[in-house]
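All protein chains but one are shown in place.
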Amino acid sequence: MDIFLQQLANGLTIGSMFALVALGYTMVYGVMRLINFAHGDMVAASAFVGLTIYTQVMGQAASLLAVIVIFLLTAVAMACVGIILERIAYRPLREAPRLSAVVSALGASLVIQNGIMLIWGPQMRIFPELVPQISWDLGGVVISLIQVIILVLSLVLMVALYLFVEKTRIGAAIRASSIDQDAARLMGINVNSIIALIFIIGSSLGAVGGLFIGLYYRGITFNMGWQYGLYAFVAAIIGGIGNIPGAMLGGMLLGLFNAFIAGYVSSTWSDAFTFILLIIILIVRPTGILGERVAEKV
Amino acid sequence: MKFGKMMLALAATTLLAVPAFAADTLKVGVQAPITGSYANEGQGIQNSVELLAEQINAKGGVMGRKIEVIPCDDQGTAMAAAICAKDLVNQGVSMVIGSYTSTCAEAAQKTYFKAGVLQTSDGTADSLTEHGYWTFLRNSFPNSAEAKFAANYMVNVKKYKRIVVISDFSSYATGLADATITAIKKAGGNVVSYGKIKANSQNFTPLLTNIKSKNPDAIFFAGYYTDGGQLRAQQVALDIKADFIGGDANANPDFAKLAGSAAEGAYVINVPTPEMLLRHCQAIPGRLQGQIRNLAAIDLDNHERRRDARYYLRHGADQELRYQEGR
Amino acid sequence: MVRNELILTDVTKRFGGLTAVDALSFKVEAGQIYGIIGPNGAGKTTVFNCITGIYKSEEGSVNWRGEEIRGLTPYQIVDRGIVRTFQTIRLFSQMSVAENIMSGRHIKSEQKLWHGIIHTPGSKRDELANWHRVEEQLDFFNLGRFAATPVGSLPYGIQRRVEMARAMAVDPTLLILDEPAAGLNDKETLELLETIFKIRDKGVTVLLIEHDMDMVMEVTDYLTVINFGKKIAEGPPEEIQKNPAVIEAYLGSEDDDDE
Partner (left out) sequence: MKELQRFGYPIFFVVMAILPHLLNSRWQAVAITFLIFAVVALSQDIVLGKSGMFNMGQALFFGIGAYTTAILNSQFGWPILATIPLAILIPAVFGVLLAGPIVHLRGDYLLVTTIGFNIVFVQVVQNNLGGVTGGPNGIFGLDSLSFFGTDLISQVSVYYFAFAVLMLTLWIMRNLEGSKPGRALHYLREDQLAAESIGINTRIYKIFAFALGAGIAGLAGTVFVVQYSAVSPEAFNFIQSVLFFSIVIVGGSSVPGVLIGVFVMFVLPEIFREFATWRFFIFGFAMIAAMILRPRGIIPATFGKIPKFLIKESNHGA
């Protein structure tokens, strides 16, 4: 039983990171019908930006305040990168066939990934232990402080985002744009600003995810974005792409699958089993578990 | 570490470089994964060789000839490696250093053999030398040798009763892990579990949680330091009391940085420094024909006073080496 | 010899809580031009979707030539001689007019899957024969000069014709037209009427939905009026025109938007 609970805790921690990243995919998809393959690399970039801010700007000060400032500055920096990315790589392709934008995103992914390599070098960079290594043993289940922080902060951010999209006027504009951009434009919604906003939110959440990766695992490499991007993208699809609660659910589920399959079934076959399970889910529920939030006329 | 290996490689190949044609420069190819997932190692190889070449040239070169380095990016894939091999041969190199992965070394071997170009590789796959190409020289020991040492150490020296083996999916790590398991069993040891991690996937706690339930007294990790450091950190975070023994690819200062405070008490199997290897090589009759059949591993535990792996990694493990003769 | 009759009995289709079609029954006889009319949102298109297999009705039966076709897939239904057009034109817009019409020959073509890899003299003959059938349709609908033009670049009225030509290329027994006059100007509507009569003269039964009452009255032999998914009247056009229930249903709902 304690192993089960331990795996549950493991799964939820990694799952909440997937979910944070998946939100970036799903929000962009919801409005633009675009799989932003560069998002994973944005996450990787944010870890490097965060580390640089720590060493260069903060002068390696390790305090709670410092950590908060790192998060904020990184989020702002990545939001700017997100907007630039949208301007350069996606805006010119809004009217183009969908897959052209996908290939543009793949190009952007290469640019960012290799950009990180050119700026910070190909070797692994190592985060300092900014969060004290405290852990609690709850009857055989070991939970560390950083895990708790990741879980709580992710949940808070996700709930906040959900409320923002569902309850506020701007949120309504986002939802309207995701259902029908042209109609939204006619209703006086500035779709360009909405898209910029989407990229700001998605990139900042990705930045938080990237910093979590840095703080939790500590070793960051220029090409680590690929796998987080892939998993988060899969999570968004599983939940029903375009659907914000779906992305959270998908992320959590994927984290749990990962934990339980690697933990119980077989670590050798974890990828295979995970993806077979996901394919089965999609066969049974062709638009994801919660269904997609994308209107299509028949 | 890498730099050291390069020095050895260059030295080894220059030893054999017969001045067959009187060109002005001695062309040395570097086949390495300069981009892709092994970009770090690849660029390291390229930079080391270029630096070495500069140093040697500054001293007047080799036998009066300057060294010219020609790099080629094999991207860590067999396909690009095969193209690289042909390219380098066309450019008239007389030796090639690098190809970080066994796969790339193997894909390129035949081309170099046909052209009579010497090749060294970090590849550890046993199969690399099975073709018997005289042009191929190892600068790493084959997996089976390290495995034998590691198994002996764990079973007979440390008397572990329940050993867990972990590897990633790379050919190096699986090769080493498979060989180690075989060797442990041969030595009468008990492998309770064999798990795999995905390199760079960072999240190893699910596997470790599973391992925890098996109550091991040792974890042998056959992968790279980038994963090893994190594996060790997460092992300690999960409160798994087993000893951690890393394969030679963990011998990197970053292992300790990554593991942080958890690095304390971890063991890493290491190869001797290049100078020692060279000394050893020169003693081999027949002068490097086939492969360098040499290996050694360091028993870090010999240093009773300082068990901290960080110490050895920082200071280089150049004292009290215990050699173990290869086949 | 079975009669070419389409008989719907108590067909019911629900979407969640909404009953779009409610126990609808009607019978289309061979050689008729049969109309279904009703105000916006009355469930007309849903009925068509139930007949052509795009939806499966929850209850009731759809009987065609004595065979139950409820639950068959669209292509199986086409195979039985029923073919449709769409209210919002659904053509293969990047492809030429001729290729669009050729799609109607798909089901009649003898070619097997492996003919996509290797041609045989037989498959070449079949290919040519079908292109000749396309030529016939091009001539019949007066589309010859647009044969090589991508459909997407053509005016709306011509696209409507292409869609009908495509349907006719199937050699259907029953042709189902979903608001064929929508978006057409008066001249085009007139041409359409003539075309529908010509199609009927070829022995094809026509079932159509129409919004434009004048046109319906002129073209159909028999009518069913539905509102809120239910049949409220049926009969020949001249009777329907006088039916008070129909007049009421249409009062105040004359706007011409799609549903």
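The chains carry the letters A, B and C, assigned in the order they are written, with residues numbered from 1 in each.
We adopt the following convention: contacts are C-beta pairs under 8 Å (C-beta built on N, C-alpha and C of every residue); 3 or more make two chains touch, one makes a residue touch a chain.
Note that the coordinates shown come from a computational prediction; the quantities given were computed from them, not determined experimentally.
Asks: Of the chains you can see, which ones touch the chain that is left out?
Replies: The chain that is not shown is in contact with A, B, C.
Asks: Quick one: say which of C:Ala147, C:Leu193, C:Met213 or C:Ile232 touches the chain that got left out.
Replies: Spelled out, the listed residue whose C-beta touches the missing chain is C:Ala147.
Asks: Going by the contact rule already stated, which one of C:Ser25, C:Ser61, C:Ser123 or C:Thr173 would touch the omitted chain in the full complex?
Replies: C:Ser123
Asks: Residue-wise, where is chain A in contact with the chain that is not depicted?
Replies: On the chain A side, contact with the omitted chain comes from 29, 35, 88-89, 92-93, 95-104, 106-115, 117-118, 122, 230, 233-234, 237-238, 241, 268-269, 271-272, 275-276, 278-279, 282-283, 286-288, 298.
Asks: On chain C, what residues meet the omitted chain?
Replies: Chain C touches the chain not shown through residues 52-54, 73-75, 78-79, 83-84, 86, 90-96, 98-99, 102-104, 106-107, 109, 111, 113, 115-119, 123, 126-128, 131, 134-135, 138, 144-150, 153-154, 166-167, 170.
Asks: What is the set of chain B residues that contact the non-displayed chain in the whole complex?
Replies: Answer for chain B: residues 34-35, 39, 43, 71-73, 76-79, 82-83, 86-87, 89-90, 102-103, 106-107, 110, 125, 127, 131, 169-171, 174-175 touch the chain left out.
Here is the rule we go by: only the chains that are shown with their structure count from here on.
Asks: Give the chains in contact with both chain A and chain B, ordered by label.
Replies: The common neighbours do not exist; no chain touches both.
Asks: Among the chains here, which has the CA centroid at the largest distance from chain C's centroid?
Replies: B
Asks: What whole-Å value do you get for the distance between chain A and chain C if each is reduced to the mean of its CA atoms?
Replies: 47
Asks: At which residue positions does chain C touch at least two other chains?
Replies: Answer for chain C, listing residues that touch two or more other chains: there are none.
Asks: For chain A, which residues count as touching chain B in their complex?
Replies: These residues of chain A touch chain B: 3, 6-7, 10-11, 13-14, 114, 117, 121-124, 126, 129, 133, 135, 137, 142, 144, 213, 217-219, 221-224, 227, 258-264, 267-268, 270-271.
Asks: In the complex of these two chains, what residues of chain B are touching chain A?
Replies: It comes out as residues 35, 37, 39-40, 42-44, 194-198, 200-203, 205-207, 209-210, 212-213, 226, 229-230, 233, 237-239, 254, 257-258, 260-261.
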